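Excluded from the complex is one protein chain; the other protein chains are retained at their positions.
And now, chain A:
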Amino acid sequence: MVRKWLSNWTLMALSVFLLEMIFFSIFTPHFLSFDNMSTMLTNFLVIGIMAVSMTFVIISGGIDLSVGSIMSLCGVIMGLIWQSGVNIWLAGLLAIAVGGMAGFINGLLIVRTGIQPLIATLATLFIYSSLALVIGGENSISGFPEEFLVLGVGRLFGIIPLQLLIFAAIALFFGFLLQKTVYGRFVTFIGNNEASAFYSGVPVNTIKIWTYICSGLTAGISAVILGSYFASVRGDMGYQYEFLVITACLVGGVNVFGGAGTISGVVIGTFILGMLGQGLNMLNISSVEQKVITGVILLLAVAIQQINVYISRQRRTSPPIGKGVKSKSSAEIDRVTG
């Protein structure tokens, strides 16, 4: 029973999330109040937006360390285009396109040259963040028009944060893409066994490039939303965001070696992290100590995943047939081992 529950990652993440919510609502006043909840949401949804597309990258067996830098770059580009007199919405779209281009470069590098994704995106992390600082300068760009700020802080009917709607739309889209389309199944296939995917006629390279393009596009979207939320953009606005995004994915149960993961899990993972941040803030725990706690949670999440894999492998490979035991029905084996 316990083991089944442990091996269903989404269910476990959900219960961790609920436990967390109960814990914080006991120890901090007004935690479950409507205002607090909606403020909390707007603090971390951009991480979730990048995490759902990072899920594809990780499932296909890669990793994208450059999302934070792409985000900085897109933010700065949006600000500069707007400053040169272009409509802010158009500037935002152009910035998202730049994010897609940056992702395309990542994908092309990885696919064409066969560099490990870790090293390739480490290099582009350096390059993009440096570019963002070079073209953006050290000062922030601000003074966006009122109607643009709605994107970050606005609410539908005065209740539902717009950010939440955007996040929900993106998460649904990617969830559909992963579970219900050929593309999503191919991504999982590649993550499980790239060679056999290739020999089965799956266009491995194209699919891999598209995972990085999506990652870049969502980084661009996040930049636009964050720029609207803070009403300013800076060359270092995405600094170290990649760690948060990857943590959200892994807490959400995406296998870091590729081949497995769900969007629903990642959404819950994002909420676990976001709620943790807000709750710890309300308990007056400094951001540095929060960093430590996040690190511990990351380690725990992946450790439990690995234990699960280990257990399921044990069950598959070694039914306890041996000395003095002639045979056992599968029900008995299940009872003994599980």
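Heads up, the rule we're going with is that a contact is a pair of C-beta atoms (placed from the backbone, for glycine too) under 8 Å apart; a residue touches a chain by one contact, two chains touch by 3 or more; residues count from 1.
Just so it is clear, contacts and distances are computed from a predicted model.
Which choice in "ABC transporter substrate-binding protein", "NADH-quinone oxidoreductase subunit NuoE", "Autoinducer 2 import system permease protein LsrC" or "Small ribosomal subunit protein bS18" gives the name that UniProt lists for the one chain left out?
Options "ABC transporter substrate-binding protein", "NADH-quinone oxidoreductase subunit NuoE", "Autoinducer 2 import system permease protein LsrC" or "Small ribosomal subunit protein bS18" considered; the missing chain's recorded name is "Autoinducer 2 import system permease protein LsrC".
I'm checking contacts with the chain that's been left out. Which of A:Ile115, A:Val153, A:Ala168 or A:Ile311 qualifies?
A:Ile115
Identify the residue among A:Thr124, A:Gln163, A:Ser228 or A:Thr270 that touches the chain left out of the display.
Residue touching the chain left out of view: A:Thr124.
Using the touch rule from the top, list residues of chain A that touch the missing partner.
Counting over the whole complex, chain A touches the hidden chain at residues 63, 109, 113-116, 118-120, 122-127, 129-131, 133-134, 243, 246-247, 250, 256-257, 286, 288-289, 291-292, 294-296, 298-299, 302-303, 306-307, 310.
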